[in-house]
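For this depiction, one protein chain was excluded, whereas all remaining protein chains were kept in their positions.
Labels for the chains are A and B, by order of writing; each one numbers its residues from 1.
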Amino acid sequence: MKHLIDILDLSTQEIDELIAVANDIIAHPESYAHRCEGKKLATLFFEPSTRTRLSFEAAMYELGGHVIGFSDAANSSSAKGESVNDTLQMVGCYADIAAMRHFKEGAPLAAAVKSHIPLINAGDGGHYHPTQTLTDLLTIQREKGRFDHLTVGLCGDLKYGRTVHSLIAAMSRYEGVRFVMISPRELRVPSYVPEMLREKGLRYEETDDLDAAMPYLDILYMTRIQKERFSDEKEYLRLKDSYILTPDRLVNAKAELSILHPLPRVNEISVAVDDDPRACYFRQALNGKYIRMALILHLLEKAQEKGNSAAFAGDKDVVFDAAVCNNPRCISTIEQELPRAFRVRGGKRRCVYCECEA
Amino acid sequence: MKHLIDILDLSTQEIDELIAVANDIIAHPESYAHRCEGKKLATLFFEPSTRTRLSFEAAMYELGGHVIGFSDAANSSSAKGESVNDTLQMVGCYADIAAMRHFKEGAPLAAAVKSHIPLINAGDGGHYHPTQTLTDLLTIQREKGRFDHLTVGLCGDLKYGRTVHSLIAAMSRYEGVRFVMISPRELRVPSYVPEMLREKGLRYEETDDLDAAMPYLDILYMTRIQKERFSDEKEYLRLKDSYILTPDRLVNAKAELSILHPLPRVNEISVAVDDDPRACYFRQALNGKYIRMALILHLLEKAQEKGNSAAFAGDKDVVFDAAVCNNPRCISTIEQELPRAFRVRGGKRRCVYCECEA
Partner (left out) sequence: MKHLIDILDLSTQEIDELIAVANDIIAHPESYAHRCEGKKLATLFFEPSTRTRLSFEAAMYELGGHVIGFSDAANSSSAKGESVNDTLQMVGCYADIAAMRHFKEGAPLAAAVKSHIPLINAGDGGHYHPTQTLTDLLTIQREKGRFDHLTVGLCGDLKYGRTVHSLIAAMSRYEGVRFVMISPRELRVPSYVPEMLREKGLRYEETDDLDAAMPYLDILYMTRIQKERFSDEKEYLRLKDSYILTPDRLVNAKAELSILHPLPRVNEISVAVDDDPRACYFRQALNGKYIRMALILHLLEKAQEKGNSAAFAGDKDVVFDAAVCNNPRCISTIEQELPRAFRVRGGKRRCVYCECEA
């Protein structure tokens, strides 16, 4: 069974195909209005996320299908101690495809192990959020017409911002892409990101100066400094206003700059920027619906094919043992019977669910 | 874009048309069963209201459309600090029309400012609830066959009862209507209501004696004394039983009296009254579905037309300045970037969102 847990589960060719389908849907929505008739999507949201959930639901309805599900953990069976794996096996009796949002890292992967319906990761804690990345990629493609030879600025909370990490991972597969990572020192990207970029021979810079970087950017990806990621509220209050985009900051920007934001925003982009034609974030929200339509179609089609192997089964680098993952945000810390599994690569041992080093 | 924020956004002619369409839907439901095929309604309920939400959802389904949304604030992006305006712009990517319930006064108006889909106010705090008023009007029309020359009794909590205020505003546009406002002294209508009625030259009385008023009424509109409106629980307990309708109180009522109630009731109408043919409140709940069907059709049709201006844009009496609204229940008190705006009329300055005097 083919699932989408991590954006890297998709080859660049598959991403190109999804984008082509999304563009075709935008051009000919009526041809897709009945493609999923009689099919059901389950939206399993163990933590609330209105935008992502509504985007999935709108996508399924525009394909002619139906939606069942829940929008927070309190209304789910997990409150009674059920494993995500059991939840998904149960849901597989009622729906044809599922999207899962979970507060624990690795939960969708853990859930997918035995699933006989395709599962889409709709965000697992601070870990992955591949449909956001697909949305970002469709937006870049529609605004820029290409993925290569772009200077991509990423601004705000780069430490905890999973959408940023995934976008860097996805864009690093294209030629001539250059990253400018703009954040306060305390919120820089984790060290594995520059390591990965160096390995791939890609150009990047880290800076805390948005204004200095502005003139060089083709894309400016703004992110929210999320209150819920801070344990210290004072630290949050000190930093949250550091990187607010206002019209006067855009004076030196390129005319063809594209400003993206995963939304919701708080105040990191001033409302006055909305009327600037370079502001793409509401178009981006709309693209989110279309790429999810393409993805649902793609996975339902793949589900017909046999032989897709589940999750990490058959991966020779994976060892199963009794060790416990040290990451308190990992799904393996709350599920008793989940097989403990670690991937050994380059002398390092990482939990297969959350990918933290063990 | 045409929205419905306040019942007075609709002319009496528009209300007549909506009622005519609702009556036609009741007579020929099958002709309407596919009118909204492929369309989506978003129900954005920042505070729970089962009846209103289910009524909207049933309406959309009976028109052949779909529904997405959320049923409480905890499951919405607002928990992350998003403005209602951003929420509605986002939702506009996923739905064709939206209904919003919010705990803050003026929230739907604030949300509608930039919306490119029609928005229906489904209740904003103690402020407006125009679809309830439309429901009441359809019920009066169906039960009485007319709006003019009726004696309308309003009983219970007239101070905080927004459905009462809106019904008075709507009915005061018809000829020969007389209001009997029955409540304990502490829960009388706000002073602007009698002022408005005097200005319009309409007859009204204020009394605390339900039994004395009973024989004269064509309509008796009962309301719940809402616990959540009282800061002092003792005061609530003392007053809540003051105006309970029982079968023996109806002995002196007209044979053709119509008893309305917006529901839910607690105990202000005894269950024993339900079997009286003069009890209209469950028929009223049913009418709520039909008038919402008519309204959804009307606003979707209007959305095709160009040139409808948004909200208070272009209103020459509106001034924008930095002053803050004094009403703690106003949406402007919780949204940082909402333009502060006041309407100046007759020497008074009122917040455009909540209409409180500033």
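Note that a contact is a pair of C-beta atoms (placed from the backbone, for glycine too) under 8 Å apart; a residue touches a chain by one contact, two chains touch by 3 or more.
Note that the coordinates shown come from a computational prediction; the quantities given were computed from them, not determined experimentally.
K.L.:
Going by the contact rule already stated, which one of B:239, B:263, B:318 or B:356 would touch the omitted chain in the full complex?
P.N.:
If we include the chain that is not displayed, B:263 is the one touching it.
K.L.:
Kindly state which of the options B:17, B:72 or B:208 is in contact with the chain not pictured.
P.N.:
Checking each option in B:17, B:72 or B:208, the one touching the absent chain turns out to be B:72.
K.L.:
Touching the left-out chain: which of A:90, A:212 or A:272?
P.N.:
From the options A:90, A:212 or A:272, the contact with the absent chain belongs to A:90.
K.L.:
By the contact criterion defined above, which parts of subunit B meet the unshown chain? Give residue numbers in ascending order.
P.N.:
Missing-chain contacts on subunit B: residues 33, 48-51, 54-55, 57-58, 61-62, 67, 71-72, 224, 226-227, 263-267, 270-271, 274, 282, 285-286, 288-289.
K.L.:
Just checking the interface: what residues of subunit A touch the absent partner chain?
P.N.:
Against the left-out chain, subunit A lists 38, 40, 42, 66, 68-70, 74-77, 79-83, 85-87, 89-91, 93-95, 114, 336-337.
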